[in-house]
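Below is the structure I would like to discuss, written out as structure tokens.
One chain of protein is taken out of this complex; the other chains stay put.
So that you can tell them apart, the chains are marked A, B and C in the order they are listed, and the count of residues begins at 1 in each.
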Amino acid sequence: MTRMTRRGALRILALTASSGLALAAGTATAQEDPVTIGYAVARTGANATGAGITTIPNYELWVRDVNEAGGLTMPDGSQRMIEVIEYDDRSSNEDLVRAIERLASQDEVDLILPPWGTGSNLAAAPLFARFGYPQLAATSVTDMAPQFADRWDRSFWMLGGGHDYASGLVDVLKGALDAGTINNQVAVVSVADGFGIDLIKAARPAFEEAGFELVYDETYPLGTSDFAAILSEAQSSGADSFVAFSYPPGSFGMTKTAQSMGYNPAVFYVGVGGAFPVYPDIANGQPDGVMAVGGVNADSPEIQDYFERHTEFVGQPPDSWASAITYASLEMLEQAIERVGLDKEALSEELASGTFDTIIGEVQLENNQLRDLWWVGQWQDGAFRAVGPADKDGAVAPVIPKPDW
Amino acid sequence: MTRLLLPLAGLVVLAALPGFVSEYGLGLMIGAVTYVTLASAWALFSGYTRYISLATVAFYGTGAYVVAVLNEVLPYPLVLLVAALIGGAMALVVGLSTLRLAGVYFVIFTFGLSELVRQLITWYEVNVTGTLGRYIFLDISARGIYWQMLALAAVTIGLTAWIHRRPLGLALRVVGDDETVAAHSGINLARTKLIAFVLSSVILTLAGAIVSPRWVYVEPSIVFNPTVSFLTVIMALLGGANRLVGPALGAVPLFLTFEWLSANFPDTYSIFMGLLFIGVVFALPEGVLAGVDRLRARKLRAAA
Amino acid sequence: MTDLIVDNARKDFGGLRAVNDVSFTLGSGEIAGLLGPNGSGKTTLINLISGALPPSAGRIALGSVQLSGRRPDLIARAGVARTFQLVRTLPSLTLIENVMITAVFGSSSHWGSAARRVAEEALATVGLADRANAAAADLTYIDQKRLELARAIAAEPKVLLLDEWLAGLNPTELQEGIELIRSLTRSGISILMVEHIMDAVRALCPRVLVMNSGRLIADEATGAALSDPAVIAAYLGEDEDA
Partner (left out) sequence: MLTTLILGLVLGGTYALLALGLTLQYGIARIMNLAYGELTLIAAFVVVAAFQAAGIPPLAALIAVVPAGYALGWVLYTVMMRPLVARSESRGRLEIDSILATFGLLFLIQGVLLVSFGANFTSISYLDRGVNVFGVSVALNRLIAFGICVVAAGALIWALARTRWGLVMRAVALTPGSAPLVGIDVNRVARQGFALGTALAAAGGVSVAMYQTFSATGGVVFTMKALVIVIMGGVGNVAGALIAGLALGLIETFVSTTIDPGLTMAATFLIFLIVLLWRPQGLFGRG
């Protein structure tokens, strides 16, 4: 489907739905213009995989959900349909910058949704600031979020920093170490990319402080497709815990290689991709015990309902990390609009100070950041469940050692 | 005199345009002028010598990365100077080691050069500095970037025109036709190719440095985007790489076409680019300008 | 003063010795033929002198200037110009540009109008003056040969190496060509010409060097050489059309 036909279809949808509504609610609403929402996300290039799993499906799902319910509710109670304008940033920051300029100054959209990824969100941040749009960066992991929130006061950072995830993991492993289920040796590999480096930098001191010893600590380049050498080194290192701060191709590749080698450490942790819905397939139907970044409260009815809607709309369940956060950020936007309307300044203030009811529970931002997040999850009984922070409502106890493949 | 006046007047008009367009219009103009610069700088070396370089982004990305590393340490003009020096030094090393070889080895080497540079920078950052991902918080407006890039484009085309009328230009054309004849006519092959390659690379590096403040966040995997190299080649070839304004004439329409495609047919973008490449090689091996010339010549002959 | 001195020049290709310790001296303003059957090493010797190939051993010099071991462009600048067995013109350049390059990059390093003048004179010498701005790609074979010679002349060389420059010409063109070369010797250029056309050698060269299997087997007056039994034996070993 091309963008043109999708836009056309949405417009038709908007018209029919709002005329149906007019019958029920009276006369004024039928005349309302739709709210235009634009976004530039990677359809092609290196970021397309991540955007295709986490960002685009949730944007489309949310737009459908809102329009099916009659549109966005305005403070005066009227409803306006959403019309979407979408561009491909081709995974290039130059194209992204231009696309946002186009959305803001050419298409003059009412709201802009952020792109996928840490780097893209940073490239977009000055433009959101210049044009005054609030930016709900739901797929951006950065330890510098507090500084960015200061610099651009309408930017909101929803996914924590590398430091959070690293210390969250160390906390979980520390529990196992104290319980005597694992030794104090850890083999860790990290992808040579902003994400991997942030995590490993934070993890090294955290591990040491908790009494662990990093017996194997290597970085591998983005694009590595063969992990046999790395995993055999990790296996012979004697560590009970294997930790990979990896991206999806690496997470998948290492899982498969570990299975074929019969490498069964007590803790097997992978980075991004471990919480993807395809992971159980990648792991040959044996994902149980594998830990990864993220997690959801799998027992919460709101999350279960969200998973069902997502599966029905997209054809597969969402990933269990940033997808729910992305959807929740859109719910925040929706509720903020209902309270203060489309004025960008009022909207930003409401997002910063208000309390919102979302699929991940009640949300209130602290200093423009979402801090109430899951740092570690684990596959248990075929579902990816949050295990850390252990004191957060909905956390389950980690299974260590991991059952053999 | 008019030969100089017309381009100057055009330049003034182009420089004044940002006052009359939207932000997006300005963004488009920055993109177009950037590719004009890249394609022209590429052609400065590859157009005449026919040594096809697939490494544009190795230099372009290096320029951006230098700014990312130094933007908080040095004043901006000095950062640009350092970027130019680093780009030149890199070109010198690459040129000295590969330009003595047959053209095909040069192509293969440049084919992987940006990937190599990306890995080396990544490795260095990971193992030595321990930071990956850098920020560019420079207070340079989109207009400022546009004017700088426009100036660089003008300098590039002007430099090409000047070189064309100097012994170096003649030497480059001879090298492109027949290196053996060139050598036996007294042309120092290595030096001729090296000078042109370094000049071209310095401009490519500067282009990356100038445009980088628009990206804010820079990471090796972001700045070394191979598509930039490929687009540059196809733009220069389409217009005619051995003509002065050929690369510019190829760059502007292609850039706008790709912009339109990415907005409307993001999925088929790469198919279109491939077909265009093949089409140019088969139908217009010397570029559109030469094709127009041929057509005109045929008409003249038919008329006579 | 500017004799071309070849002293025990040798070239090995793997196990094959293509030029085997060849020595001779070509005096200033002298013209000599370089004869020998195919594969006897004539073109290789030309390549050694012009620097296309580095000699494996021996020394080549122009007067006091050492040539052997230097790059071809430096040898060209020292005053050695050459043509090629298979004619090589530059198709994307005009005639005048084709010729100008040696004036610009050769020993005299002209530029601008000076280079143009030298090139125009050279084109006039070979009879191509009226087509100076045509594209070289459109020339006939004989005109390409002329152009190549003009390029060599415009270098204002001390030594000119001609590799079968007269081959492939018809009788009229051959006569013109012989006159052309003769006019060059009058201007004081030393010429070493590889040639199979014996009439031309007799007409132009008082002296010939004869090679066989990489060796110089004769270096004598043309009349004597053509009746030298060793030379005849070398040629008879070849096919008729050699």
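The rule is simple: a contact is a pair of C-beta atoms (placed from the backbone, for glycine too) under 8 Å apart; a residue touches a chain by one contact, two chains touch by 3 or more.
The structure presented is a predicted model; accordingly, all values stated were derived computationally and were not measured.
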| item | value |
| --- | --- |
| Which displayed chains the unshown chain touches | A, B |
| Contact partner of the left-out chain, one of B:109, B:146, B:197 or B:217 | B:109 |
| Residue touching the undisplayed chain, where the options are B:187, B:223, B:237 or B:288 | B:237 |
| Contacting the left-out chain in the complete assembly, out of A:61, A:99, A:173 or A:230 | A:230 |
| Absent-chain contact - pick from A:129, A:210, A:261 or A:342 | A:261 |
| Footprint left on chain A by the chain that the document does not show | 44-46, 48-49, 52, 189, 192, 218-221, 223-226, 228-230, 232-233, 236, 248-249, 252-253, 256-257, 259-262, 282, 284 |
| On chain B, residues whose C-beta touches the chain left out of the figure | 50, 52, 54, 97-98, 101-105, 107-109, 111-112, 115-116, 119-120, 122-123, 126-127, 226, 230, 233, 237, 267-282, 285 |
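The rule we apply is simple: only the chains that are shown with their structure count from here on.
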| item | value |
| --- | --- |
| For chain A and chain C, chains touching each | B |
| Chain pair with the higher count of C-beta pairs in contact (B-C, A-B) | A-B |
| Computed distance of Cα centres, chain C from chain A, in Å | 75 |
| Where chain A touches two or more other chains, by residue | none |
| Complex interface listing, chain A residues touching chain B | 2-4, 43-46, 87-88, 90-95, 97-99, 101-102, 104-106, 118-119, 122-123, 125-126, 131, 151, 192-194, 196-198, 201, 219, 221-222 |
| Chain A-touching residues of chain B, taken from the complex the two chains share | 22-28, 30-31, 34, 119, 122-123, 125-127, 130-133, 135, 137, 142, 211, 214-219, 221-222, 225, 227, 259, 262-267, 269-270 |
| Residue ranges of chain B touching chain C (in the complex, touch as defined) | 167, 170-171, 173-174, 176-178, 180-189, 242 |
